[in-house]
Every structure is written in C-alpha cells, then in structure tokens.
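As you look at this complex, bear in mind that one protein chain is not there, while each of the others sits in place.
For reference, chains read A, B and C in written order, and residue numbers begin at 1 within each chain.
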Amino acid sequence: MSSVEFRKDLFADERDDNLQEIGKPTRRQDILGHVTGRSPYYDDHLFDGLLHMRCVRSPHHHARIRSIDTSQAERMPGVVRVVLARDVPNNLNTLLSLINFGKDEEKLIQDTKVAYVGEPVAAIIAETEGQARDACAAVRVDYEVLPHVLDPEASLKPDAPVVNEIYPNNTFDYHDLYDHQKLRFGDVEKGFSEADHIVEGEYQMSPIEQAPIETCGAIAAPETNDRFVCYTSTQALFFSLGTTAKLLNMASSRLHFVGGTVGGGFGGKVDSIVEPLSVLGAVLTGRPVKFMWDRAEEMQVGAPRGAERWRIKDGVARDGRILARTFTGFFDAGAYTRLSSYAIIKCTGHIPGPYSIPNVASNVYCVFTNRTPATAMRGFGITGVDFAIECHMDKVAETVGLNPIELRILNAYRDGDMKPHRRLAKNTALIECCQVASQKSGWAISADAARQSSLTGGGGSRADIPESITDSVGRIGERRRTDIPTEPGMGAASRGRVAAGTQGIPIVAAAPQDEDMITDPARMGFRHAPVAPSQPGATPSSPVPPSAAPSAAPVPPQQNAPAPQPAPPQQPAAPQPPQATPDPAPAPYKPEQPFSRGVKRPGVSRFLSGSRRR
Amino acid sequence: MTKKPVQFQLNGSPVAVFSDEGQNLLDLLRRGVGDLSPKYGCGQGTCGSCTVIIDGEPRLSCLTLAETVEGQHVETTNGLANGPDLHALQEAFMENFAAQCGYCTPGMLMAAKALLDRTPRPSRAEIVEAISGNICRCTGYEPIIDAILAASGQPTRRTG
Amino acid sequence: MVTVTTVDTLQEAAASSAGEAVFLGGGTLVMRSVNYGELTVPQIVRLRSATALRDIRADGTRINIGAAATMGDVLRSSEVSFLHPVARQVGGPAIRNMATVGGNIFAPHPYGDFAVALLALDARLRMSDGSETDLESLLAARDSERRLVESVSIVRPAGDDFRFRKVSRVKPKGVSVMSLAAWLPRSAGRISGARIAFGAMAPTPVRARAAEAALEGATLDENGIAGALSAATQGLSPPDDGLASGWYRSQVAPVHLKRLLLGGGSRP
Partner (left out) sequence: MAIHKGRGFACINYPIGMNLGGDPSQALVHSTPDGKFMVSLSSIDLGQGMKSVTRQIAAETLGVPVSDVYVDTADSDTGPHCMGSFASRGTHRVGNAVIRAATEARKALLEAAAEELEVNATDLETDGQGNIQVKGAPGRTITVADTAIAAQFKQGRTLSGRGIFLIPPSDVDPDTGEMTPVSCFAHAALVVDLEVDDETGEVSVTEINSAYEVGRALNPRLVEQQLIGGAWMGVSHALYETTEPYYPDRSHGPVDFNTYLMPGPGEVVNHNIAVLERPAEDAPFGGKGPGEMCANPVLPAIANAVYNAVGVRCDTLPITPEKVLRGILANGGARPQGAR
C-alpha cells in the first residue's frame, strides 16, 4: 500500500505555510457529479434528430487517390450527406498555425494523396451510427499505391519517398534554415578529448496512446442565432474553436464552444479534428451532428505520442564528472506535423537534463514517416529524452564505478548554474530529491553526497557561457541530395564560433495590466527569496568514499509531517513574487538570425497569439 | 427501420421504450431513456465504463442487445443514491479521492455495488477481482480499492 | 442494417437464414461486431429464452454443461468445481456473466481459454441437429460449422488430474499470451492417456500431441516430464500478435508447461 509524506522541513524558510485555503485537502468541486454519474461530458448533451458522422479511411500507408465513388453510399438507408474534401472551405491547416509555427500542410479530408493508414478521405453523415458505418463501407476509392517509409532514419535517406509534399525533405524546416533544431554550448570535441571514458548509447521509445476512457468527440448543432454550438472533449477550447474557424473559414463569433468536463485527455485531445468535422456536418445538414471516435480509431487513428530514437555520447572524467554530452534525436512525427515540431523545441530547451555539463550539443529531427501523425502526450517532448538520459546515467555510473545516486548528485544542476540554452538555473531541487529518495529506499549514499545542496555550489564559473563551436550542417534540402551524418558537428567542412559570455535577457511574465491586479506579496505564501548562488570555488567536490564519516546533512532524515497541518503563524517576511513588480517586462531577446516562420495563411484564425504574427 | 418495444425496470421504476434493431443497451439507456450515467468507452467490452447491474449481476451494457432486457431489472449509477442520500460507495469515492476525470466512475461504482450486494465485507483480493474488468487511466486503482474498502466499513491505508 | 430474429428453439436458430445468420449467445463477441459494423451477414438470430440450455448437471460418469451456461453459471455450480479456476480466468466479472461455454468454443484467437480446458478434457459436443462430435474435430473446421452447439459433455477428472494455467500480461484480468490445460490420468504414479491443450498457440485451441505421447508411462516429476517439455511445441507454429511474438510463445511454452505439470493450477 502506498504512503505519502510531506517534507515540510525542507525549504521551510522559503515558504509561509500559514495559508487559509492553499495546502488544504479540499474535496474536488466536481466529485459529486462524478459519483452520481451526472458530470456533463460532451456526449451527455441530448439533441433531437442527432445525426452521426463517420469517416472513410485509407487502408494504405501511402497512395495517390485516383477517384472516390460515393454514389452507392449516397443511396444507403439513413444517409443524409456525404462530405468530401471539396466541402471543407479552407482545407489546409497546421495545428500550430495558431501560434504561427510551421506551414499549413494537413487536410481535414484528403482528396489527392493519403500518407498514413487511417487518413480520412470522406465522411458520411447518417441517421444512426450503424448506417454511417455501413455507408462508409460502400464508398469506393481507387488508390494508386505508392512506396512508403516507416523508419525515421530511412526517411532521411536521399531516395526516401516524399511523405508530405509541403516538407519534401521529410523533415520539419527549422528557422527556414536547417532540417533539425541545433543546440551548441561549449566545445564537445574538446570535452571528449579531455575525458577518461566515452560512453555511448541508443534508446528507442514506443509510440504511446493517450487512452483516455472517453474517446475524442464533439457534437455540433445550429443555434437559434445563426451560430453553431459545439460540445467538445477538447483539452484546449479556444485552440479547437480557432482551428474550426480557420478550416471552415467562419467568423469565430459564430462559434460557441462548450467543454471543460473531459473524460481524460493526457495530450490526445488537443488536435482539434472532431470539432471542425462536427461543425462542418452541422453547417452542411442544418442538424445536430456527432462525430465520435470509437476505441479502435482512438488507438490507431488518433495521434499517439510519437516514437523517439535517441543517441547519447558522453565524455566522462574518472571521478564521474560529465565533461561533454551530445544528443542525436529523431522524433517520428508520422505523416503531418501536428505538435511534433514544437516538442523538439521544448526538448532542446530541456537538454541535457537536470545536470550541469560544460559542453553540450544536440541535433534533433522532426521526421515525417507514413504513419499516424504524432501529437502531445503527458510528458510532451520530455519523457523520451529523459528515458534516454537516465538510462545513460546508469551506464555512466557503471563505467566509472560510482553509486548511481551519487553520480547524479555530483553532476546535478544547482541554483545559479548556466544551462545550455543560456539561461541561469534557479529554484532547483534535484539534489534534495535524490537525497530523500535515497533515505526512503534505504539505498545509502556517501556522506559527501548527503551534504550537497541545490542552494550552494552553483554559480561562479558555472554561471559562465563558454565559447561555443557551431556548424551549418543540415541545411534544408541538403540531405535530399546526399547522405550526410546526423550527429552534431559531424560532416562539417568548417566551424563557427560564438564568443563566450553572451547571453540574452530572460523573458519574465508580462506585468499585471492594472495596479489593482498586483497582489500583496505577503499573502502569496512566499518567504525570503532563495539565497544567492555561492562564490566561485564552492563547486562540488568529487565524491568521497561511503566509509567517510557522515556529517550534518542539509536533508535530515525523515521528519514525517502529516500534511495538511496549518503551520503556526509566523511573521510575514518580504517575498517577491512577480505580481509585486509593476515594471514592464524587459524586451524579449532577439537573436541575430530571426526565428523564421512563414505560415501560409488563407483564412487564418485572427485571435490567437496575434503578437507572434508578422 | 424496425423499432421494437422493450419494457423493463430501471432503478426500480418501469420503463417502456422502443429500441432500434441491433441497438445495444448502453445506447438505449443513454439516448432512448435519457439515463446518461453509463458511459461509452469502447463498445468492445474491454473498458467497463458501461457496466450496469442486470437482475443482480454486473453486465456490460454495450454488449447487451437492448431488446434482451425485456422484463429484467436494470440498475445504473443514476439510481445509486436514495434521493438526496448518497450510497456508501458514493460517499467513500468522494472521501477517498477515488475519481479524477470521473469517466470510469459510474462503471466502477456498478462493479463495486454488485460485489458489495453479495459480499458486504470483501477482501482486497475480492475487490481487485470485482473491478478487474473496469479500466481507469487516471488513478492507478489504489484510491478506488481504498474507497471500496471504506464503503464496506473496513480500514484503508489511511484509516488502517 | 442488422436484423434480429427471435426464435424458440436451437433448431430453428440453426436453420435461420440457411445458417447464415449469426447466433447471439452471450453477446460478448457478436455485439462487439454489431457495434463495429463488422458482421459479414448482418443478421442475428437469438433464442427467446436460453434458460433450458444453461443447465449444468451430472449424468452418470459424465457432466453435461448447456451451451448457454455462462462462466458465472460454471462458477456457481459445485458439479464443475474443477473448472472454476478456468471460468475465473475468462474476462472480468461482467463478461463472465455474459460469456457462454458454447460461445467460447467459437471465440477467435487469443480468446477461448475455456475451450482449451474442454479440449484437454476430451469434451464431446451435442449439436443442434442431434448429432454428437468431439471438440477437437469441431475446432478443426469451426469456421465452416453451420450447426450450433447444444451442450458439452465431459468426464469428471480424478483428484488433481486436471490442471489449467493462463499466462497473461495484465493482472488479474488479461487476455492470453497462452493458456494451457492438462488432463493427466495416472495409475500407480504413472501417466496414461494424457491430454494437453494449448490456447493462443494456433488459430484455435490445439493439442500438444508430441508432449502427450512423451508423457505416456512417465512419472509427474522433473525427470518424467523432460521429454514432454522438449516436445511441447512440436508441430506448432504459434502466431505473432500484439501481445507476444510466435518466437516468445514457443520459447516459454515449455516453461509454462513445466510449471503446469509440476506446480499445479493457475497462478493467483
């Protein structure tokens, strides 16, 4: 049986625990509805005359559509409307066009070429779901089967079939410049040459289905005011509304979306496919239309977390310090981008994990293959690379003969350390987590490791940005002409250098627009700000043998604090949450090479992230 | 399309509706009768979120041909509370934070009720067996097992 | 669209639509196909009442189980307590109140664990046309079988002669990586006429004839069963599916057979 303890003793001086409602085990607001079966999920809204929509789907990995014959289906019992690509007013989109990221490339319904098994080529609207299924089976599609590619690295070969014509190199275009996202921090080759050990590994994630028990679905219906209401299972109400407005070329004011009570999402309900199709159905028939995935569609047509392949190479000193680390990553995006391109940006910002490593480089590829497009899933962009990193750390520990927990503490990032994306670490707590996990499991660590703290030992020289080696390998289209290496820096004819010590300004939250929105910091539960990073020279020492005498550890042994117990009242100190600063935020950092976008934007939705459009 | 009349008891009250040919009981309850408490999760009999109790036994409404419940007694989560008084299972699910998204909850409650109706103080293993056909993607099951223990007046990991 | 015909007798059901209509037993397989629009012939025939076909009763040395008996009926019957560990391994409680013995015989891979037990027990089937057949012959041609099963007849195995084991990934309820059943009649400690059946090792439940032969006259101990283990998968080419590859099934079949033969029954 499981147990939970709250280590209120840790970081106690950074928190005021004397709050009225925060920290209390209040019952969920929605729990009564859940246990009485009355929580209103999207499908719990009843409509007279509800029609049902189902899709005709590709049986092929990759095929050209010669023709679609719906004549027999149209005559089937109960069929109200057959929907084809030509019925979609603006039939080209990319999900992240709403934040101006990537090119429009995916059709709601295909009419020229299918690029994965399950891609929709038509939709049937009928009186019952069974009639819609029967009619779907009666649609005749003449396909010319094309060669397909399923392995992401095979997809990068010059002769690989083109999966997605908008990205003819089978990779997402980053910054209109490279076929991957680069990260370069320091000089990894120098780091490898100084290392005592080189540790290499390859890791493969599986594609993961989000598997919410409620499948994706939406019901759309005409309202009495010339608008359309859409009850939806979406995870992102305005994302789905905006996508619908764009695909249907409809003013967003004519859309009324209702959701918010959803039977699990886990990332699988962001893609906004059921909403535009159900609204389109309501527009075309003038009746309420439900489009719901069955479980088989949810599992094989609904976008999974894509598989990722990772290669990691570490240069490690004898004492376990990691001197250099490179990553080569392949995100299997499937046939269309959905959210994979963005996952790679997030992942790049996360590399090399929660460790301070002086030389880091990565190349991460968003690769198109002839499979179901990938999308978000709990742990978006991070779960896969964390699996790779932490399996790799185990190999490093074995190589240098160090306790795996001590290896992590030795290399852990601390307050004030510079991360490879060139922002300082703050509010870190990895070391303390390692120490507590060690205590709870009884897996002993050395006295020195038990003495370390996230609050000290960082900063100083660890805050420096080193001179960094760059390269321009992997320009868009290069790989289509010739087989070139995928690893960072490999195959470079020449190298560039970015001078040491240059750093952009971190972006902080936009200030409250009105001073009435500025919160009294004394009421926000913060105590004094974390201590400043310590001076240079306080960097962690090499681990000492476990035989060393234990000393006073910053993480004391378990002090079981059965939360939630209001702490005794204390004097409010002077905390500094962001709400306290009415000053306008500093201007965002602009790299010299602009972050290029280039969205094709007929009918683009106008109300989301307008600040990012140019 | 042929419609067939079906009469049965739903949570103790008589119901008379027409079912479509081939319609399953889940769809009939939800759209025909308007009892929205059983949920669609798969239509394959693999998730348990449509679990109802028929003549005292847990069954899957998505795999039950609607017309076959003629004359039978069907219970759903909608009938679990006695007016404003919640069933002990409902209270225990609330108290033990045994639901997150809540979508599997009505099916879980029916599976648990079928167990407690026959076995008022089930063992942990019996509870596990009773809910083994019901999938929960959120909780990791432990809070649900705890809630059923609590509903049967037995200690949980918190109280025991 | 699906049409549903309700009839009073199994014979009428078998004759319905010249045997083209699908017979609705417990619904666990047929209704799934209905829900997913997968019936090749969209016609269902069902019995108005299947009560008479749910009987489980001893008849001399044999036990008759009506084809409409559910797994739940099996679990409630003390006549067939040796089959309780088998019935308990079929689906979850709700499925067990629906799934029938007759339906299990026709359940496609990887389902049909109960039929594996029946195959090991040398079940004889009484068919809707009044004829009798043995389960093994029916399984060999079940896809073209037009008759319906009326009841199943087995001999009660002595002592711990009958064993069953289901290997699944998910606990306590999961579908089969494989299931194994063995009937091991013994005299003076030596096995005679053993029957061993595998589920999920072929498109239908199958006998492991080479292993059965190797057990003839053997004792039920590590040495005695060695030949059977090495012959366990002889003649079988188990399928790949989403749960396991054929390679894995072949690899662990002797391991699980050993645990079945030496360790006894089903895992908790």
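One rule holds for everything that comes next: a residue touches a chain if its C-beta (ideal position, glycine included) is under 8 Å from a C-beta of that chain, and two chains touch if they have at least 3 such contacts.
The structure displayed is predicted, hence computed values, not measured ones.
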item: Omitted chain's touching partners, listed by label; value: A, B, C
item: Of C:A52, C:A140, C:V170 or C:A213, the residue in touch with the unshown chain; value: C:V170
item: Sole residue of B:T46, B:N78 or B:T156 that reaches the chain not shown, by the stated touch rule; value: B:T46
item: Absent-chain contact - pick from A:R140, A:K157 or A:K346; value: A:K346
item: Option touching the unshown chain, where A:P168, A:G286, A:G460 or A:G525 are the choices; value: A:G525
item: Identified contact with the non-displayed chain, of A:G102, A:G217, A:G264 or A:G457; value: A:G264
item: Absent-chain interface as seen on chain C, which is shown; value: 167, 169-175, 240-245, 247-248, 251-252, 255-256, 259
item: Hidden partner chain, residues of chain B it touches; value: 42, 44, 46-47, 97, 99-103, 127-129, 131-132, 135, 137-145
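Everything below uses one rule, namely that only the chains that are shown with their structure count from here on.
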item: Chain contact topology (line, ring, star, complete or other); value: complete
item: Per Cα centroids, the chain farthest from chain B; value: A
item: Whole-Å gap between the CA centroids of chain B and chain C; value: 29
item: Chain A and chain B, separation of their C-alpha mean positions in angstrom; value: 35
item: Overlap residues in chain A, where contacts from two or more other chains coincide; value: 77, 130, 294, 296
item: Residues of chain B engaged with two or more neighbouring chains; value: 1, 22, 43-44
item: Residue ranges of chain B in contact with chain A within the complex; value: 1, 20, 22, 30-31, 34, 36-44, 46-47, 49, 76-78, 80-81, 86, 89-90, 93-95, 97, 99-106, 109, 135-138, 142, 157
item: Chain B-touching residues of chain A, taken from the complex the two chains share; value: 1-3, 27-28, 30-39, 41, 43-44, 46, 50, 77-78, 128, 130, 211-215, 262-266, 292, 294-296
item: Residues on chain C engaged by chain A in the complex (per definition of touch); value: 1-2, 34-37
